[in-house]
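Of the protein chains in this complex, one is absent; all others appear in place.
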Amino acid sequence: MGIISRGFSGRSREQNPELPPGQFLTEDFPVLSAGPTPRIDTDEWEFTISTEDGTVHRWSWADLMALPVEEVATDIHCVTRWSKLSTSWRGVSLDTLFAGIDTKYGYTMAHSYGGYTTNVPLADLLGGKAWIAFEFDGQPLDPEHGGPARLLIPHLYFWKSAKWVRGIQMHKGDDPGFWEQNGYNIYGDPWLEQRYS
Amino acid sequence: MTALAPTSVWKVGVVASVHTETPTGRSIMIDVPGWGGNVAGQHLDLRLTAPDGYQAVRSYSIASASSGDRVELAVDRLPDGEVSPYLVDELQPGDEIELRGPLGGWFVWRPEQTEPVQLIGGGSGIVPLMAMVRAHAASGSTARFRLLYSVRTPEDVFFKDELMAFASSEIEITWVYTRATPAGWATPAGRVSRDILTSSTIPANENPAVFVCGPTGFVETVADLLVELGHPAASVKTERFGGK
Partner (left out) sequence: MNHVDGNVLAGPLSELFSVDMTLATGRCVGCGDESVLARAMVYESGTDLVVRCSHCDDVMMTLVHTPGDLRIELRGIGMLKVPL
């Protein structure tokens, strides 16, 4: 550990017993990126779910907007130790999107515009735990925060909430996505502090 | 060119003095026992540790290019910054600060280089370029040096007095003001453009080494224009740090 820097406190942060271990509370919404921000027009936007038999289910932006939308108020936890409480989103539940999907596979890989990937067990996408979110804090989701739409899976570390999501591929096994291949935990439960592999 | 051997060990420096340069910026002199000097253009990493153990590490270009144990930094306070506000508003003479370096052997100028040099800086991007100007002056190099320095207003110039003194002896300086110009300035405020680069920088056919430093958007725009103007991409070196 380094010498203490007199008078330095960094971004305002509190430790809060309600937070997962090792997390600090922030009022900001830090932007962290692994690559350039894709600029995707809703005219060209498409979301797909691909199953093991080769079937591809597609939704255009208009299709997405026609589905039931939920208001989501939730806490989010970033592996870099920032937590934000009571963030508000609007999005379509993955339960709605998976309603017509026939699959025997239990794992998924989320793919994003720009090439980012992250793996999530199917069980963690269903049961009211995940959404395709397109509004944050009452505004259309900003590109730097993943707009036009991102995956939102608040019960896992936020790198699993893939920005600029474009599709979900069913996988037979729990194959690692981008950060998981680069040293992050395969699952990412903030309450068990599963940051790294 | 051989790779310099960087120092990966964190050293403790003591702030010797601080000086206000602009409404949002400050230069900082730090004494670092065992530093041993640095080449013009190199940077260092600063590490700050809060009482609860939280750490922040940022890279800063070094404004000095001497062989001694004193290092000069210059920092601009960024609005949503975490480290820059501390360095500009809080840090005081006598404070200890951890740093690592000198680092980086690519964005550097050495007096042995004889080709003409074009420096282009935006805002606090002047810092490593200042080290190069100072090294040029200290070495007695006769290589042609030109500087184009882009700032928002005349108040945002770092090292103003020193640059004005160098302007009469060492180096040709073109000032670009993007928001407000000095009284009586012939050119209206505006960003660095292709025309300005054409009229005020060493042309490609003189094969200058070009160093561009500043915010990412500025650096990319200028670097693209330079290549359009015929500079080989390999001759244009860029430096952009977050600095927040």
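Going in written order, the chains are labelled A and B, and every chain counts its residues from 1.
The definition used in the following text is that contacts are C-beta pairs under 8 Å (C-beta built on N, C-alpha and C of every residue); 3 or more make two chains touch, one makes a residue touch a chain.
Source: prediction; values computed, not measured.
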Option touching the unshown chain, where A:F8, A:W89, A:F136 or A:Y184 are the choices: A:Y184
Residue of B:S8, B:T142, B:S168 or B:N205 in touch with the missing chain, whole complex considered: B:S8
Which of B:W35, B:F107 or B:F145 contacts the chain that the document leaves out: B:F107
Sites on subunit A contacted by the missing partner chain, in the whole complex: 31-37, 78-81, 144, 178-179, 181-184, 195-196
Interface with the undisplayed chain - residues on subunit B: 1-8, 43-45, 57, 59, 100-101, 103-107, 215-217, 220, 237-242
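By definition in this document, only the chains that are shown with their structure count from here on.
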Subunit A-subunit B separation of Cα centroids, rounded to whole Å: 38
In the complex, subunit B residues that touch subunit A: 10, 12, 47-56, 80, 82, 86, 90-92, 95-98
Partner subunit B, residues of subunit A touching it in the complex: 1-11, 13, 15, 24, 28
